[in-house]
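Please read the structure below before turning to the comments.
Missing here is one protein chain; the remaining ones are kept as they sit in the complex.
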Amino acid sequence: MQPATFALPSRRSFFGSRAFYGYLFTVPGLLVAGALILYPLLFGLYVSLNDWNWASGQSAQMTFVGLRNYIDLVHDELFWNALLNTFYFTGAALVVEMMLGTACALLLNSVAAGSAFFRTILIFPLMISDIVAAIMWKMLLDPSLGFVNYLLSLVGIGSINWLSDSHLVIPAIVLIDAWWQTGVITLIILAGLQSLPEEPREIARVDGANAWQIFVHVTLPAITPFLWTAAIFRAIDLLRVFAIVWGTTGGGPARASQVAQHYIYAQGIGGYLHIGYSTSLAVTFAAFICITVVILLGLSRKGPAE
Amino acid sequence: MRASRLGVYASLILLSLLFAFPVAWLIWTSLKLPVQASAIPPVWVFEPQWSNYVDAWSDRGFSSAFFNTVVIGTGTVIVSIAFGLPMGYSLARSPIRGKQFIGVSVLFLRMLPEMIFLIPLYGIYRSIGLFDTWTGMILAFQIITLPFAVWLLRGFVEGVPVDIEDVARVDGCTDFQVLTRITMPLILPGIVAAAMFTFVSVWGGLLFPLALGYTRAETISVAIANFRGYSNFQWPVMAAGAVIATIPQILFFGFIQRHLIAGLTVGSVKG
Partner (left out) sequence: MSLRTWLIRAASVLAAAISVSASPALADDFNWKQAQGQTVRVLLNSHPWQETLEKRIPEFEALTGIKVEVSSLAEATFWDRVTLGLSSNEPPFDVFMLSPNQTGYTGYQNGWIEPLDGYIKDASKTDAAYDFEDIYKYTVDGFRLPTADGKVYGIPISLETYMIFYRTDLFAEQGIDVSALGTVDDWLGALEKVNAAYKDKGIAAVSIRGQDPTMPDELLAAVNNYWGDRPFMAQRMFYFDENWKPRFTDPAVMKGFELWAKLLNFGPPGVENFTWYEVSNTFAQGRAATIWFDASVFAGMLNDPKQSTVVGKVGYAAVPKTETGHGTTHWGWGLGMTAKSPVKDAAWLFIQWATSKESDLDTGKATFGPVRASTWAALGGTFPPEFTKAADESFKISVPGYMYFDGAREVADRIIDAVMRLKAGEDPDAVMGQLNDQAAKIVEANHLKK
């Protein structure tokens, strides 16, 4: 018996073949991406090889300096500080958000009555724009005038210096981001859970497995692809964090919360106007993100066999 | 069974409180006077300043920024799904050359820090007249929303068993018909998630509108950031603006929820 997909006459023309549709579907998107992204990217790469310092009157022309910017950044301890902060923040936030988001998705999936109501509330923070979330939490976490410390003082906990203590500042930002973006994970995992067929779980239940065993042996493997998708995308966005830092601490105290994009911004149009150097920092940081994603992708492929 | 049900609801209520209280605080603050808003201990009883909402709406540019962002957000979603769905489908199914490479490059583009794009895009946009236009913003946002839509939808397409599609192909359906009539309904939750995420990215995006917008295509994020004045930091009015700004999100989500539920029903009956 012939497999269904290969029952195509060999004389069939290209038009109407699967490959044709494949290209038809892909090429327009690629054109858009290419036009919008390729030129700025190439221009950016070229700029990174130049010294283009608007602060000293060079805005009209750049000076080609080859790889000097890249050599300089190796010795730039502020850049490495920013990278360290970024990875610390990303790791912590990813763990918190994945656990919280998956828990929320599981809870939402297990109730029928009221699930739409709860889902709306749990996703709600996503609808707040990042600048509002940042300014809001800055007010909430103010050591003396903030509502959070007021609530804590009611149960006897003294004033916590959330955003001005260099040890607490990144956990505080993790808290803000977790409140704000966990909904992304929840949505993806929930959609994944709800697209799963019922039978495997039914079969397991009939076989006498309890809820925990069903979760670990049936549900978890089935949603693993969704977990990885969510994790990788969240990681990419976490690494690129900017607005929350810009709106709350501005990188302080003493650069304890200065993340990579913020440092790139401060070296570039946000401060020193060393546009060439700032772009080389951005390119290098992009490379770090790529490496991280490649590692994560590799780990996701090595998951349990089918 | 009873106890665990109770536990589930208790957890949901606790989580809801945690997620909701900052928003409740925001609404509460939006009705105060500036001097009451930063008072500690908090002012519990006060006369609600509904005028804050009027002030926020009529503040220079807020209402037009609101309208702009609705248009830009909807446009971005349409473009991202229109281009992203077919691309995600073909990356999952079609026998085309370079599939792997395209998939990886799409992901790669998502990874780039926006800072890289700001100055070149600014220069290009100013010279070809896309600066401060709706079209310009919709296209610029594709840089972050299109790759995500493609990647997410590809994942969902891969989750649909191939046999279902093959049955249709044997019946003579083209890939286009397979996509629209069979796959799309099955992955509706995924499409909804992608649309949701795209809309949220536009609504909350700061860097691109900051650099590529000015007055005609100003978005809500920048408009809200502008409430920070010098002598009168209008925090309650800004809070009111923030509350107003979330209304379209709620409406959008509410509208999509219907399709989300429909998609879920289809999914669970499958197989």
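Note that the chains take the letters A and B in the order they are written out, and that residue 1 is the start of every chain.
Here is the rule we go by: a contact is a pair of C-beta atoms (placed from the backbone, for glycine too) under 8 Å apart; a residue touches a chain by one contact, two chains touch by 3 or more.
Quick caveat: nothing in here was measured; it's all calculated off a predicted structure.
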item	value
Visible chains that the absent chain touches, using the contact criterion stated earlier	A, B
Residue touching the undisplayed chain, where the options are B:33, B:71 or B:104	B:33
Residue in contact with the excluded chain [from B:130, B:168 or B:222]	B:222
Contact residue for the chain not shown (choose from A:145, A:209, A:222 or A:290)	A:145
On chain A, residues whose C-beta touches the chain left out of the figure	53-60, 142-145, 159, 161, 163-164, 246, 249-250, 252-254, 269-273
For chain B, the residues touching the chain missing from this view	33-35, 38-40, 60-61, 119, 122-123, 126-127, 131-132, 210-211, 214-215, 222, 225-233
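Throughout what follows, only the chains that are shown with their structure count from here on.
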item	value
Intercentroid distance (Cα basis), chain B paired with chain A, Å	14
Chain B-facing residues of chain A, complex	4-5, 7, 16, 18-19, 21-26, 28-30, 32-33, 36-37, 39-41, 43-44, 47, 103-104, 107-108, 110-111, 114, 116, 118, 120-132, 135-137, 139-140, 144-147, 150, 179, 184, 187-188, 191-192, 194-199, 211, 225-226, 229, 233, 236, 239-240, 242-243, 246-247, 260-261, 264-265, 268-269, 275, 278-279, 282-283, 285-286, 289-290, 293
Residues of chain B that touch chain A when the two form their complex	4, 8-9, 11-12, 15-16, 18-20, 22-23, 25-26, 29, 38-42, 79, 83-84, 86-87, 89-91, 93-96, 99, 102, 106-121, 123-124, 139-140, 142-143, 146-148, 150-152, 155-156, 158-159, 162-163, 166-167, 169-170, 174-176, 179, 187, 189-190, 192-193, 196-197, 200, 203-207, 220-222, 224-225, 228, 235, 238-239, 242, 245-246, 249-250, 253, 257, 261, 264, 267-268, 270-271
